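One structure, pasted below without further comment.
All protein chains but one are shown in place.
Per-chain numbering from 1; labels A and B assigned in written order.
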Amino acid sequence: MADKMNETAPSILSIRSLQKSFGALSVLKDISLSVERGNVVSIIGPSGSGKSTLLRCASFLEHADDGDILYDGQYALKGGVYASRAELNRFRTRFGLVFQNFQLFPHYSVLRNVSEAPILHGEDKEEVRERALSLLRKMGLEGKETAYPYQLSGGQQQRVAIARALCMRPEILFFDEPTSALDPELTGEVLKVIRQLAEEKMTMVVVTHEMPFAKAVSNRVIFMADGVIVEQGDPHAVLENPREERTRQFLRVFER
Amino acid sequence: MSLMTMIVKMSEGLGKTCAIFFLTLIFSLPLGMIVALLRMSKIKPVAFVTRFIITVLRGTPLMLQLLAVTYGPYYLFGASVARNKLIPVVIAFAINYAAYFAEIYRGGIESIPVGQYEAAEVLGYTRTQTFMRIILPQVIKRIMPSVTNEVVTLVKDTSMAFTVSYQEMFTIGKQIANSQTSFTPFLVAGVFYYVFNVIVDYAMGRIEKRLDYYK
Partner (left out) sequence: MKKTLALLLALAMVAALFAPSAFADGKKTFVMGIDPEYPPFSYLGDDGNYTGFDVEVCKAVCDYLGWDFKVFGVNWDEKLVQLDSFECDCVWSGMTILDSMKEAGYVISEPYYDNTQVLVVKKADGFTKSADLKGKIVAVQLGTSGETLLNGDLAELAESFDSVLTCDSFLKCFTELQGGAVDAVFVDMPVAASYVAKHDDLAIIDENLGAEQYGIAFRAGDAELCKAVDEAVQALVENGTYAEIAAKPAYADIVNNLLFLNAETEAAA
């Protein structure tokens, strides 16, 4: 029964033959991937491989040149042509994005950072407030509701950013190197939160350099290099026993 | 003429000095934002023309602009010269200061990281919401020191209204100085401007402090 459901229900996110270049530099060359509900997909690869650009295209921050992007079977981008602005706005409610540098709004309190967007979308204030408070509790930020971002550590700021994304109740959450800007001792608290979300079957795509995390949390790992997907599959298979030489080369750096 | 009489006479002109000051701020602060947005327009000719106008306004003396606004229409089209000089004076001041404020705003807007726009976009803020709620408040905090500088300069610049015969405080001071063959009115004017600016400085300091709740 469950299997049958999987076959019929469309992937929450499908990307087909996505292409993107900056001037003469081709950053994404024919990328295709799909993410199923409740799955965690980790994308790894050297810097400049196009991982971040892929996420930014998926969240409409970059304008892809060609290909398809579908959310829940509906086209946001079809053959390089985007849906209307109003439609894109509707698609935006389906995903959330957590940035490397948090990008919290410095002039807003923690609570307002988390709750303003849903309120602007017309949701009930009290309801959003309750949801935001419970998300902050879940992120271990109880008592920080009235604090301003500059008063928080990097790890705390990133957890606020995750709460902010979650407060929009997205169907899929993108993480763009969520721990890269953090001091090493602070990465753990952020990864713990993501792991907790994975256990709750939150659909996530995580661009990361944290190999043990990718191995432990992901349903699938994608290795990208030079704008193409070199290898993907079960995290243990890709990370412990890669088929491709490029993957092995890349992973060797982390073994040291 | 006693010092007291001098001070009383000059205070009468102080109302007009204040009128120039406040009306200029009321018009130039928002006008500057419009100019800044035009200056940053993605439509190249609009940005170019705006940029040119800004360079003219910043690159020529305010005194010339006052003359041009007040007497220009008469010399060019035979239009009548305004009886109430406050109108051309405020127009010239507001346009001139808008050019300066526009460049300050532009610097402030461009200093906000792109990530702030992107974060707002992903969260579904509209362009207006992004600008009004996320960008502008941060811009205002960043540009406050430069704005304060301009406002202090404006206090002193009001004396230039004399050039088009607007009878503000400094003009009256000059008249008294002239008829009494005395330098005292200039001293009085200096004290007036100084006190005015101390108040302005205090007010702007309060505003800056109120924006100090975040970094």
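In the analysis below, a contact is a pair of C-beta atoms (placed from the backbone, for glycine too) under 8 Å apart; a residue touches a chain by one contact, two chains touch by 3 or more.
Predicted, not measured: the structure shown is a model, and the values here were computed from it.
Counting contacts over the entire complex, the absent chain touches B. Checked against the hidden chain, the listed residues B:Ser11, B:Ser146, B:Thr163 or B:Asn197 yield one contact partner: B:Thr163. Looking at B:Lys42, B:Arg83 or B:Arg206, the residue that reaches the missing chain in the full complex is B:Arg83.
Residue in contact with the omitted chain (choice from B:Ser41, B:Thr148, B:Gln175 or B:Asn197): B:Gln175. Mapped onto subunit B, contacts with the missing chain fall at residues 71, 74-75, 79-83, 85, 162-165, 167, 171, 174-175, 177-179, 181, 183.
Definition applied: only the chains that are shown with their structure count from here on.
Residue ranges of subunit A in contact with subunit B, taken from their complex: 59-61, 89, 92-93, 95-97, 99, 101, 103-107, 116-117, 120-121, 148-150, 164-165, 168.
Listed in rising order, the residues of subunit B touching subunit A in the complex are 113, 115-116, 118-125, 129, 133-134, 137-138, 141, 213-215.
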